[in-house]
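Take this structure first; my questions come after.
Note that one protein chain of the assembly has been removed; the remaining protein chains are unaltered in position.
Here is subunit A:
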Amino acid sequence: MWSIIRAAIPLLWSNNVMRTRVWSSVVILWLLLLVLSTIVPAAEDESQEPVPASRLVVLNWGFLETLIAMGHPPAAAANLSGYRTWVSEPAVPESVVDVGLRNQPSLELLADVAPDRILLAPHIASVKPQLDRIAPTTVMRLFSPDGDLWPKLVSLTRDMAAWTGAPSAGDRLVRRVEARLAELKQRLPDDVPPLLVVQFMDDRHVRVFGDHGLFAATLERMGLRSGWRGKTNYWGFSMVGVEALARAANLSDETPRLVVVRPMPPGVRASLKTSGLWQSLPSVTEYDPIFLSPVWSFGALPSAQRFAGLIAAALTAPDQKEQSDE
């Protein structure tokens, strides 16, 4: 094989012309690489009208919980073990196939599942060109950095229902959740302070949920206020140190009550007990912080309903003691 190549490019073997050839070959190769890189087809974004699909695949836990709650579970979804830990409800039926990671599901397995529609969230839209070859793939927006989240959740739910071929299921779910929220709203006491919803990342840092987030949107539907006025990112949270909570309390004229969404990283509960700042937070001294069972903070209507239920239960049972879950 080598002798052939040697015969084909005899010029390169001459040392005299080597220098120029070296440079020209490097340049040519580089141009070749650039040309090759430009012919990659760009991903075109088209929005389709929902067409009923019998075998749906969803790569987002918010979509998954919505479909299960509507009674039309998908054929396959991503990272089910993670869903069981972080979303937990509604439970995933046995029939749903786990296709692996949410941002890079197993393509071979997906091809085997043979869906007729794949739904994914915009932040993993980079896999769309791949998935399009398995089944038509639609990017559906769950969060957006502008405007009110709730109407978007409602229209997302309706769109998902349309994909399953049972549009009425979507309306039913929306009605059920909104009715449930309205009912909970009735039961709430009148004098609820603003609620500062946080989740601990370690003993010094929290995610605090605010504008554009699921929790803030749910609180608003329940007639409650979110205690975080600071900036939030695309998903409606901000990563801050615990001292930022003290600042937030200082800024507002009304002391917010803390809502801590579990799970908490190991050791955090113990270190909060000795944290001078935590212990002296007005939110901690004036009220008992509410510790909620795990709720998926990036979910859709079912998570919102679950969050609302837990919040309402905590607010209507004022003598609730801190449950230890460590």
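Going forward, a contact is a pair of C-beta atoms (placed from the backbone, for glycine too) under 8 Å apart; a residue touches a chain by one contact, two chains touch by 3 or more; residues count from 1.
Methods note: contacts and distances are computed from a predicted model.
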(request) From the list "Iron complex transport system permease protein", "Lactate utilization protein B", "Glycine--tRNA ligase beta subunit" or "Phosphoribosylformylglycinamidine synthase subunit PurQ", give the UniProt name belonging to the chain omitted from this structure. (result) "Iron complex transport system permease protein"
(message) Please identify which residue in A:118, A:140, A:249 or A:304 touches the non-displayed chain.
(response) A:249
(message) Considering the complete complex, identify which of A:72, A:117 or A:207 is in touch with the unshown chain.
(response) A:207
(request) Since one chain isn't shown, list which residues of subunit A touch it in the complete complex. (result) 2, 5, 9, 12-13, 18-19, 21-23, 25-26, 29-30, 32-34, 36-43, 45, 79, 82, 85-86, 97-109, 111-114, 122-130, 133-134, 139, 200-202, 204-205, 207, 230-235, 237-244, 246-247, 249-250, 265-267, 270-271, 274-278, 280, 282, 298, 326
